[in-house]
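Here you go, one structure.
Chains shown are a subset, placed as in the full complex.
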Amino acid sequence: MTYTVAVSGASGYAGGEILRLLAGHPEIEIRTVTAHSNAGQPLIQHQPHLRSLAHLTLEDTAPEILAGHDIVFLALPHGQSGQYTDALGAVPLVIDAGADHRLVSKEAWDAFYGGAFHEPWAYGVPELPVGDGTQRDRLRGATRIAAPGCNASTVSLSLAPGVAAGVIDPSDIVSVLAVGPSGAGKSLKPHLLGSELLGTANPYAVGGTHRHIPEIRQALATASGAESADIRISFTPVLVPMARGILATSTAPIVDGVTDAQIRGAWEAAYAEETFVQLLPGGVFPRTADVLGANTALIGLAIDRAANRVTVVTAVDNLVKGTAGAAIQSMNIALGLPEDTALTTNGVAP
Amino acid sequence: MTYTVAVSGASGYAGGEILRLLAGHPEIEIRTVTAHSNAGQPLIQHQPHLRSLAHLTLEDTAPEILAGHDIVFLALPHGQSGQYTDALGAVPLVIDAGADHRLVSKEAWDAFYGGAFHEPWAYGVPELPVGDGTQRDRLRGATRIAAPGCNASTVSLSLAPGVAAGVIDPSDIVSVLAVGPSGAGKSLKPHLLGSELLGTANPYAVGGTHRHIPEIRQALATASGAESADIRISFTPVLVPMARGILATSTAPIVDGVTDAQIRGAWEAAYAEETFVQLLPGGVFPRTADVLGANTALIGLAIDRAANRVTVVTAVDNLVKGTAGAAIQSMNIALGLPEDTALTTNGVAP
């Protein structure tokens, strides 16, 4: 069958990537695309790379326009999707690419976001461990899905197997991420100008203020099996001169007494059957180019006994596996379609 | 007076940068430039940006050609400068931009480099704490100077004040660096091709294998005042698409009981009088563009109580403060010249 779809925020980067992927999906009809200030204009004017969708015109992002579809994607700034939820009650499947439905803890929401708190939805990172299963179990048949934060899912996928297996200590995680600016959206901010980003590395949200921190803590606590687990993370993102991509270097202390085989075994076991999360052989580490345009998270693992830390380097395309690809992978699961429909593991490189 | 200078490795990146800076030095006459396979060719063919030195021709890198100058710079691959040392015994000042004379510990040399071990020279990072003083004290009047490794000096400058003051615990340091490829020199290696570096982030030497690790441990042990201090570091460099620059994010646990004021005070005290190492105000963090072409290390400091870690982000131009600028600053000190001669604090941005 064919599902009708509406995509809000269609003139932005996340919305554009959802459309790029859906355009190749055989079970989907993209019927409606919406925007705020750009409503009334052709989609192609704002997404000139989406040639196959040149016939679409942006409509207003209004509940009555989004309603009446089988599936609605919300690709809006955080704090905005919540207001649409009630009005979209009759829509069979709603997928939010924003943050509004990710956090379980109102306290964490208040501390890092603020504004109205909304109930958490099924979390769109299917491969993350949850007890004996994975988040995939919660996504099957789901009607409301929260796509992950791109940095959050990258770090969570990096460390969750080790946390779940008890081979690393999650109370002293350090993550530093090289990230492309597309994760920040099309906002007209001085520090996002090309002149400010070309040829330079630029840290931001240093010192524990980034909004993805509570999302990582939540995902790893869930993986650990103890919601009250002591999860602490020093998290620093650094903008580097590439339009897309996240290369996350994450380290955590090795638990006393575990062997190298136990450590590596934890990651191998977690992802052995996964298509889109792949552990690389020992001594091999990923580049973001390897996953450009792909839904793949590539993970390289090193055991540094001199530093007594595991180092995990993970490459993700922030707009695909980090956002739009995760959303569509989760949609496929919710609808009972083959999980990889319209998604590729192969990156566009060089 | 004017000092005559010879620069070996003049067709490479480090040699080129030494020449660029020396070209503006009023007390220096660049008399001789040497290379290996490129000997006999005009310097300008290999360094087309050094217009004021278009009259120079590359000679062979032979001891008899280097001898007879007041100052000799060695900008050679590690393991090669050592062989020239004896033959240059009569040269009043020799500055090695390579690794051969940096390490005090033969054991560390053997573990990370191998080959003949050479005696350590005065270490060319003047601002680093050493007991009640700094490395500068050892550089005054020095006749043999080892310029630092670019990554090593960046991380050492980042953390040394906190280690020296005892406010951070050096036994669990984590450093992740976004670095430009010029630090790797002009080597013709596939992973250094433009197609492999443009638009992507690329980790290397993951898991404790990078050769700058023992140099950092040595510098921080010296800063701590105890050569036997327990210094451990998880160190991961990531190549990002900028020709030059290092942005090092370094974290270390906060020692129990110290206050925010004590922490910040450690860095303030260490660098208050320094021209080329500057602590930025709270909440401000540097970009590599801010130091491009400059001899400045800019340091941003965050105290993350939730993670119980200090996060230090430091920006350096790997070819200037990381290598050639450090060499010339050290030369100025050794010769008793104003320390900032031919060096600028102002970066070329955007």
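Per-chain residue numbering starts at 1, and chain names A and B are given in the order in which the chains are listed.
In the analysis below, a contact is a pair of C-beta atoms (placed from the backbone, for glycine too) under 8 Å apart; a residue touches a chain by one contact, two chains touch by 3 or more.
Just so you know, these numbers come straight off a predicted model, no measurement behind them.
Whole-complex tally (this structure file, single sequence, 2 chains shown): 4 copies.
We adopt the following convention: only the chains that are shown with their structure count from here on.
Look at where the CA atoms of subunit A average out and do the same for subunit B: the two points lie 38 Å apart. Across the complex, subunit A is touched by residues 172-174, 176, 178, 195-196, 198-204, 206-208, 232-236, 238, 240-243, 245, 247, 249, 251, 253, 285-290, 292, 300, 302-309, 311, 313, 315, 349-350 of subunit B.
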